[in-house]
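One structure is given below, represented as structure tokens, and several questions about it will come after.
Just one protein chain is left out here, and the rest sit where they should.
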Amino acid sequence: MGNEFRLSDLADRIGARLVGDGEKIVAGIAPIEEAGPGQVTFLANPKYARFAKDSKATAIIAKEVVPGVQTAFLLSDNPYFAFACAVEAFHPPVRPAPGVSDKAVVDPSAHLGRDVTVAPFVVIEEGAEVGDRTALFPGVYVGKGVTIGPDCLAFPHVVLYHDVRVGSRVILHAGCVIGSDGFGFAPTAEGFRKIPQVGTVEIGDDVEIGANTTIDRAALGVTRISRGTKLDNLVQVGHNVVIGSDTVIAAQAGISGSVRIGSRVMIGGQAGLAGHLEVEDGILLGAKSGVPNSLRVSDARVWSGIPAMPHPVWLRMATLLPKLPELFRRVKRLEEGNNPRGG
Amino acid sequence: MGNEFRLSDLADRIGARLVGDGEKIVAGIAPIEEAGPGQVTFLANPKYARFAKDSKATAIIAKEVVPGVQTAFLLSDNPYFAFACAVEAFHPPVRPAPGVSDKAVVDPSAHLGRDVTVAPFVVIEEGAEVGDRTALFPGVYVGKGVTIGPDCLAFPHVVLYHDVRVGSRVILHAGCVIGSDGFGFAPTAEGFRKIPQVGTVEIGDDVEIGANTTIDRAALGVTRISRGTKLDNLVQVGHNVVIGSDTVIAAQAGISGSVRIGSRVMIGGQAGLAGHLEVEDGILLGAKSGVPNSLRVSDARVWSGIPAMPHPVWLRMATLLPKLPELFRRVKRLEEGNNPRGG
Partner (left out) sequence: MGNEFRLSDLADRIGARLVGDGEKIVAGIAPIEEAGPGQVTFLANPKYARFAKDSKATAIIAKEVVPGVQTAFLLSDNPYFAFACAVEAFHPPVRPAPGVSDKAVVDPSAHLGRDVTVAPFVVIEEGAEVGDRTALFPGVYVGKGVTIGPDCLAFPHVVLYHDVRVGSRVILHAGCVIGSDGFGFAPTAEGFRKIPQVGTVEIGDDVEIGANTTIDRAALGVTRISRGTKLDNLVQVGHNVVIGSDTVIAAQAGISGSVRIGSRVMIGGQAGLAGHLEVEDGILLGAKSGVPNSLRVSDARVWSGIPAMPHPVWLRMATLLPKLPELFRRVKRLEEGNNPRGG
């Protein structure tokens, strides 16, 4: 990509302590199995230390020096963070050039900040506001009265229904839909009557939303994703959900309506949460869990399973499940008074 | 917003019986914890009656008066329905203005009804028909030979593949895809050979389809979603599935090919149904269930679990699962003749 650094400069830039020759030049970053001379690599997990021994990389970002390895080290207490900085050093983010395409349709009442990018086939409806330096890729739809803060990226075909509010430095991946109607119907003798969904969605600063993820507007009030929270692809967030800050939700998880999720929560892929429950700050929820009730830290910090149970219980249970047929046989033998072990 | 009503007029309009002063003016609707003076609120569930006591709302929509609460009441046997009507009274639906954008591409052979809305960047292919007053938001794709009835809404980027048929008053949320190829391949020695998917999809009247939901066309014949059925976001409906009327399917549920689902069925989020099975009218299926076989009302009306079992069995089983490690210990103790309780 063209960027190259003296190791000592790279160390400064990523906040790492250099062990080795600072004059060496590095010009790229690669996974530990693939990195060659002139490249930097990354050892996140000490259990892959054996790869370090065979690595031909010029320098390894790590928490500590791996004994017996001759390459330079870039040491950091948070090597994952140092790695992020190094990737960015070699691959500085490229923003699309500012400008409003004459193939976009921007309502005259909309307000665009400075240096925005509005690509072809974008539609910006009445009264919408787009912050400085925000880039809207082709086909993005910005509904009536939407506000988007500065320095956001909305990839192709993102859809923001009317009145949705998006903070600063938000990244919206292709095809995500924010502000679609919540799923609410009143049963009647003649079938279901739609409950109009007249609330909205608020997305905090520094949020990232994955491709094709869907976030429904509130029935009344607000569906809220707070500052710094990250949602992966194909996640479903129901109406009136409130999610705290710095929470991470992996792909295909589903959050039913009116759930309240705290801050610094981590939710695994394909997990599902029933409606109206609460997940306290700092809870970790395993992939594919099914959560029927609120999760409290006082009961456990890590939960897994269907239904969700404290993770250590789930681990033991999961090991025993395949032995269930054998257990049934053992109980039968006991009932028959035919006990091979005991008296 | 702007709409305001005398309480007695609102009561008439939503078919409720007023208890209290009909001359009072209300100008909005809000959740029970947030509603203030001049607003109406809603008590769906008697277990939240305590909120009614603290409410500052001017009137509460409910099934019956909550003793000791001084606000006016709007009573209905179906308070959820009355609530839907009240929300609509305060927030009358806004249709986009009719008209065909000169930035849309409409094939000359397509037929558009009266007062349709065709937004910029819509494509309507050869021979398609769009009914009166139907609105197509930006980027909607209407394939060759598609027919859409009157009074439909298709939000941005909805995709209707060729020959799909959509009824009246249908709501299609952003990014849903109707009529993509079913997933069918013939294994051969050289790899998979695609089975051409030459059937279609029919969507009945008053159906609503969630954002980014996918409904595959039939291999041969028709995939059918019948009148009044509601699908949430990110649902998958495989080829040749037939779904009855007034059925509700929550987000991220997956219906495999050739499944037949009856009418008035309710399917929870993330539930999955294996191919070629049948779910009888009126069945309720819990969230995250996995259904390997047909579900008959004569066996149970409510089903849950993986594999799906009658709901009461699932509930007991789910309670016992975390005790499985203990059960293994207890059986071991019995086998060792070391029984702490019995003889």
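To keep things simple, chains are lettered A and B as they appear, and every chain counts its residues starting from 1.
The rule is simple: contacts are C-beta pairs under 8 Å (C-beta built on N, C-alpha and C of every residue); 3 or more make two chains touch, one makes a residue touch a chain.
Everything quoted here is computed from the prediction, not taken from an experiment.
Novice: Would you indicate which residue among B:Gly38, B:Gly127 or B:Gly290 is in contact with the undisplayed chain?
Specialist: B:Gly290
Novice: Which one touches the absent chain: A:Ala27, A:Ala174, A:Val222 or A:Leu277?
Specialist: Once the missing chain is taken into account, the touching residue is A:Ala174.
Novice: Touching the hidden chain in the complete assembly: which of A:Asn78, A:Ser109, A:Thr188 or A:Asn293 does that?
Specialist: A:Asn78
Novice: With respect to the chain omitted from the figure, which of A:Glu126, A:Asp299 or A:Glu335 is a touching residue?
Specialist: A:Glu335
Novice: Just to verify: which one of A:Pro187, A:Gly269 or A:Pro310 makes contact with the chain not shown?
Specialist: Answer from the full complex: A:Gly269 touches the omitted chain.
Novice: Determine which one of B:Gly175, B:Gly268 or B:Gly286 touches the chain that has been left out.
Specialist: Of these options, the touching residue for the absent chain is B:Gly175.
Novice: Name, in rising order, the residues on subunit B that touch the hidden chain in the full complex.
Specialist: Its contact residues with the unshown chain are 105, 121, 123, 139, 141, 157, 159, 161, 175, 177, 180-181, 183, 185-188, 191-196, 198, 212, 214, 216, 219-221, 234, 236, 238, 252, 254, 256, 270, 272, 274, 290, 292, 305-307, 309, 313-314, 316-317, 320-321, 323-324, 327, 330-331, 334, 339-343.
Novice: For the chain that got dropped from the picture, name the residues of subunit A it touches.
Specialist: The missing chain touches subunit A at positions 29-31, 34, 78, 80-81, 83-85, 87-88, 90-91, 93, 101, 103, 119-121, 137-139, 155-157, 171, 173-175, 206, 208, 210-212, 227-228, 230, 232-234, 245-246, 248, 250-252, 269-270, 287-288, 306, 318, 321-322, 324-325, 327-328, 331, 334-338.
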